[in-house]
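Missing here is one protein chain; the remaining ones are kept as they sit in the complex.
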Amino acid sequence: MEIRISGASKIFKPDIVALEDIYITVRPGEFLYLVGPTGSGKSTLLRLITGEARPTRGQITVGPFNLRKMGWGALSYYRRYVGVVFQDFKLLPHLTAYENVAFALEAMGIPPKEIRVKTGEVLDRLGLWRRRFLHPPQLSGGEQQRLAIARAVVKSPSLLIADEPTGNLDANTAEGIMDILLSINASGTTVIMATHNQYIVDTYRARVVELRMGRMTRDEEKGRYGSYGYN
Amino acid sequence: MEIRISGASKIFKPDIVALEDIYITVRPGEFLYLVGPTGSGKSTLLRLITGEARPTRGQITVGPFNLRKMGWGALSYYRRYVGVVFQDFKLLPHLTAYENVAFALEAMGIPPKEIRVKTGEVLDRLGLWRRRFLHPPQLSGGEQQRLAIARAVVKSPSLLIADEPTGNLDANTAEGIMDILLSINASGTTVIMATHNQYIVDTYRARVVELRMGRMTRDEEKGRYGSYGYN
Amino acid sequence: MATIRYILRDVFRLLFRHWGLTILTWVTMMAVFLAVGGSFLLTSCAHAVVAKLAGDLTIEAYIAKEFELEALKPKIEAIPHVKEVTLVTPESALARLKELLGEQAQVVELLGENPLPPSLVLQVDDASNADVVAQTLRSLPEIEDVVYAREAANRLARLNAVIRQLTIGIIAVAIMIGILILFNTVRIAVYSRREELAVMLKVGATPTYVAMPFLLQGVILGGLGGISATLILTRAYTVFVKHINRLLPFLMVPEGGTEIFIQLVLLLVGGGMALGWICSWIATSRHIRDALRPL
Partner (left out) sequence: MATIRYILRDVFRLLFRHWGLTILTWVTMMAVFLAVGGSFLLTSCAHAVVAKLAGDLTIEAYIAKEFELEALKPKIEAIPHVKEVTLVTPESALARLKELLGEQAQVVELLGENPLPPSLVLQVDDASNADVVAQTLRSLPEIEDVVYAREAANRLARLNAVIRQLTIGIIAVAIMIGILILFNTVRIAVYSRREELAVMLKVGATPTYVAMPFLLQGVILGGLGGISATLILTRAYTVFVKHINRLLPFLMVPEGGTEIFIQLVLLLVGGGMALGWICSWIATSRHIRDALRPL
């Protein structure tokens, strides 16, 4: 699905300008890093794309969906095609790790057998199979983060949004996660990933969009993390 | 306050060995990094020190407090002297950023005037003063993390426990946080910090304790992040 | 479809995970329905007792000697609101007078010839119609005099009216209280899960899929509350009526018939399920709207 953001601004109630005049087009199957200092508007931009937030000005379309004006029904239909790794995970604490992943498939009405196979596969791939009966609060920070990734990835989305998916992971595990994201991307899924991880961005080179104080300051093919790193 | 952990093990209900036979003594005023891959037991060890978890075997004392056997009253009294930055922040969503910080002082019965001064100072220092009226869900990931740090730091604790305090921060901001933690440490506070941030550990050298699968595998003065980094 | 399976599983999860809350809500609903059903039974029973008393109320019509008693009977029976007519011959009237005088019955012996006229004793369908019937009777040429407890009839009629008002009032208040409590309970229950609800919607669940378990939970709890209240009331009413009729047989409280319990079932079980659905719907839809509203 192609993403077109044209002239999007987001101003929060009193006067917080989270985003200003953003123009980005993401081609289907692209891999895009979103970088920038804290509070620069990365999560807000991702929220515009997932339909959690609506731009104050400007247009956003994702494939056939116009996110400016979309009803409830269309929104939940749209979200089936979008996998999201939230910065704060947003796992369901009353479900086990297994159920948290299975739920994303159940909501799509997929039959139980298929769910069992897919959920088992993805948990195994993310090293969570032995933790499948634990509830999110019983998991370590990194395990929670991997569970959030598993839930986003399991439904083979057309678009994968990952907000800081390696913040709680050690370097080795982070590389493992990148392998997964890249292989999903290789199978045709568009991936947008907001990150502070300089090593990842500089190693797995891809398109980099930089935000600073809500404005787009850089958009490079095969870019680097940028100057506000550990120079 | 001196921390003595001798022979502590933590086994979760069925058979998850989160920690095994840990011996650590932390001198008052020391700065200690806790490193190790995800799920190696760092948070569990910190929880033993804060009294959130109780060791299955072994002893833990912090200054005059014996954490093996401590009643409710003693526990909440003890917690006034310990500042904790939780890995998942644990901010109060119905309070504003300002109130979240002020609350930690109110719980200690500190008079309003003093609270106003201290809270203002710490918010300013962490760059959150302009966000003081926002509620945690309205803050960016990095802002939430800094707010969690502010809340732990504001009460000038004798012991500061920080679990992955830079996971959602860009490199510049992370360095700013390290400056704050080091200056607190310089004023006599013991600091224990669990982290995956190789750059920080390797730059601001201090004692490093490494955990792997619940066992202590390294304990070095002026140590380095270790071999499981981006080698 | 698989979706239905998942929804049903979620309903049972909702019910069993917080079984303490489920039981409390159930018992609360039952309590509310007990109050509604109890006041329904109590008032309908008071109504029956008063109706019974009113049925005991009679009008006596004294008949001029020259008319034939038997011929008059059908004519009287044709008067509207007259339920039953009994003939009283002068002989039985004298016997009743003796009985009335009791200890002083020997006085009657002094009378010689029986001076009492023949009469008719009428029962009216409702105490409030006694006045009308009495007037109709007075206008008949055959009737010499009409005697009835006008005051008692009026009292019963008014008592009946007041009890009817009270019934409506009490049931209305009980139902309002019930709705309030149900709604509140469900509202807080959903409120405590509003974040989960929001997450589910963010992960691609449709509003219907998310809301349905809550709606069915509401229906099940409402239905359970209604059923258990009906069972308890049925049992309690039978015991209560037996007790009352043993202690106060003159009240002749009606034993619970089938049709009164069909009414109860419809009122409590049907009402409970409908209420459960509506309350859950109101409570859930609000949070769903909140969760789906973009920032």
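Brief remarks on what is shown
Order of writing sets the labels: A, B and C. Residues in every chain begin at 1.
Note that in this section a residue touches a chain if its C-beta (ideal position, glycine included) is under 8 Å from a C-beta of that chain, and two chains touch if they have at least 3 such contacts.
This is a predicted model, so every value here is computed, not measured.
By the touch rule given at the top, the unshown chain touches B, C in the complete complex. Considering the full assembly, B:R151 is the residue among B:K118, B:R151 or B:R207 that touches the omitted chain. One chain is missing from the display, and on subunit B it is touched by residues 12, 47, 50-54, 72-73, 75-77, 79-80, 82, 84, 86, 90-94, 103-104, 106-112, 151, 155.
On the side of subunit C, the interface with the absent chain consists of residues 21, 24-25, 27-28, 31-32, 34-35, 62, 97, 100, 102-104, 107-108, 110-111, 115-116, 145, 147, 155, 158-159, 161-162, 173-174, 176-177, 180-181, 183-185, 187-189, 191-192, 244, 247-248, 250, using the contact rule stated above.
Basically, only the chains that are shown with their structure count from here on.
Among the remaining chains, not one touches subunit A and also subunit B. Taking the mean of each chain's C-alpha atoms, the chain whose centre lies closest to the overall C-alpha mean is A. Chain centre most remote from that of subunit A: C (centre = mean of CA atoms). Centre-to-centre spacing of subunit A and subunit B amounts to 28 Å, using the average Cα coordinate of each chain. Taking each chain's centre as the mean of its C-alpha atoms, subunit A lies 62 Å from subunit C. Between subunit B and subunit C the centroid-to-centroid distance comes to 67 Å (mean Cα coordinates, whole Å). Touching of two or more other chains is recorded for residues 12 of subunit A.
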